[in-house]
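Below are the structure tokens for one structure; questions will follow.
Only one protein chain is missing; all other protein chains are in place.
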């Protein structure tokens, strides 16, 4: 047998009734391109979830909650598989919209956008969101903001306050399980715009942009081992990874599910090898990138890994 | 309830032990972006496979056999879910390589390509293929070519002759089940190069480029209903779809799994709406495109649909 | 002549010595796919830059300064073609690195990242950045931070303070020309990490996350007309566009140069039609997206438009 050629590709045989992990195992036998990477990602995620010394970070970018992926994040928090969550403001806004009883709707891409605007429906690719959701959100959130004490508050503390008033969703579940949510670009969301509105007309509670970094850096300094799952790129990817730059620590495992591409130079599509040059991932660390739409890869990653770790 | 907003997005809840179709059903509840499209694709594929009047076309582009996806195609042929197959020459070359006992191997992308060249290993992204496979292929195929009669032969007839001498794989299974394989760019493959070599030194059996179109067009003219699954774009996509241009018929269902993008104008990434302007898809026909890596989406599409149609 | 078919495609003829605008005009004659979009983008940018009533927003995402695109932004500010800049923290960090005399270097993608890490070189795709740049940055920025007064400061005010101490680059030019720079995710950058370090050991100047929104919203409320150029997506795209949500105003012109794709649902790749459903772009407004690498499209967009507006 020739060197480098000892692990043959096995042709995938689809079977009626396979479980998701059986699908992934068969993908691993085939084992090429992003199907192969997804198999490796499940292997690493299983290690992350079964290692008692692992602090588990999760980065959430992209319009994932409108696409029904928020349920996965809540489930992972509930099962204690996320210790630190970093999110865009938009995902938290959409999480709140659902938590207060509004909905996103299955729509379509071809509908005329000016027509939608007249009907007061906002479009996110093929998801429709009636504008009245924002009116209900305003009512809810202004009440919350009005009850804030007059001293400076960090973004994660504010998100905790919001979550404590909710029953379902990411914000609620994180608050209940004491998982911090970081959202460095809070202003860049409807929650942020509402905060500006509130601060226009009421007493001023300063939102402290840097305050959260103390707790986050403390976590970074004190981890025994660290692993991260990154959905998309954006601020959550960079913020999760940059934390380690200030410490002697680095991530042992990183899984990235992204649709971006590396050759454009942006961090969102950057390979995790690149992260090793920066020292964000350990010399012996493992990074796996699965390129593709997270509405397909995230359900597989999580269902397959839960199948492995819960059936042991 | 506001018009256009009556089908709410349901947050995906991952569960240990879900079957692939359960995963897809849950993706349908979330129902957005490519995860939503994959759910629709399974719905359409179920209809295609359970309609007695449906002639089922399948187009195979991309380096799918080296990635272990050939097993899916063989399985579908065996289960009578493919009536007409159009393939690149490369996929058939790689199918033959496996059928004569050679293998593709799990490799990696980072290895030095000049080093690989010295070791006589060919790389297909993260798959390695030792060059000796081509030597064994040459031995096998030259014997086949030498036995050809001296009259013109069509490409699909030649592929049938090859398949009849094999036990496993796409060529073998198609021959056994009498499924025609079309390969318009046969010359554009190692099978084609070998044919040139053979024709250099031996009697000349002319390979007839147009001959196959008679049978294929006959099929196109006589179908009651037609459906197609297209993996990637390239020649197999166009050749499958263009057939209908000469007839009054058109496809009722088309599913495309592709990683290309529409804005580059090429057919490989073109939406199936575009195909309606050409009359390739019926006015009432349905086309669903799932963007992403077929090493992930094809296993799901087939496993979920088989689960539905075999468990009924 | 058939309806909808009155403007024929003209085949592109390349000529030695064409200027960039001549190239773009010829691209407009060809006029298809992203080449056609780039021609439309230049037409719109020309209108934006020659309309006295236009307030010009600019959003800067992606690792653009390391790729030499920062010079374009500085040039545009200098020529008064940017009134409001929103940037990622990373681009400003890299701008500062060059402004204090350090450099990014032409590197390569294939080099071993662990080896780079040992040599203390950080990689951004094919750009290398020696770690000592960060040491010099630390020295410089800690001095700046130490001189801050002890009252809360907004992010744009802080960036102004930094820019006033520099001679070249985006921060310097914006300070000199009194152009505000917004950076909602300031914490998500080395500038932010340095701020945390400073605040660990020194008196506390609170960085006010919401403060900038007052000025920005004031601008949004008071514009006669608004136009935007968005490089990449991320926070700068959303923050630029969301501003209008709170007002009766909307953008008249938006140009987006992005490498992302719409079908993943994320805002970074979302079409500008989608923005119309939200009311971010005017009913009669025009949005043009050019898909591709901004290291190619941004130089063409700006060189061609300057050729038009400066030669009039």
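Letters are used for the chains, namely A, B and C, taken in the order the chains are written, and counting of residues starts over at 1 for each.
Methods note: a contact is a pair of C-beta atoms (placed from the backbone, for glycine too) under 8 Å apart; a residue touches a chain by one contact, two chains touch by 3 or more.
Remember, it's a predicted structure, so these values are computed and weren't measured experimentally.
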Where the missing chain touches chain C, by residue: 2-20, 23, 26-27, 29-36, 38, 65-72, 74-75, 98, 103-107, 110-111, 116, 119-121, 124-128, 130, 132, 273, 291-293, 295-297, 299-300, 302-303, 306-307, 309-311
Touch residues of chain B, complete complex, unshown partner: 61-63, 66-67, 90, 109, 113-114, 116-117, 121-127, 152, 155, 184-190, 192-193, 195-197, 199-200, 206-210, 212-214, 217, 232, 234-235, 238-239, 242, 245-246, 259-270, 273-274, 276-279, 283, 293-295
For chain A, residues in touch with the removed chain: 32-34, 261, 263-265, 291
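Here, only the chains that are shown with their structure count from here on.
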Chain with minimal offset from the mean of all protein Cα atoms: A
For chain B paired with chain C, centre-to-centre distance based on mean C-alpha positions, whole Å: 42
Intercentroid distance (Cα basis), chain B paired with chain A, Å: 34
Contacts with two or more other chains, residues of chain C listed in rising order: 261, 263-265
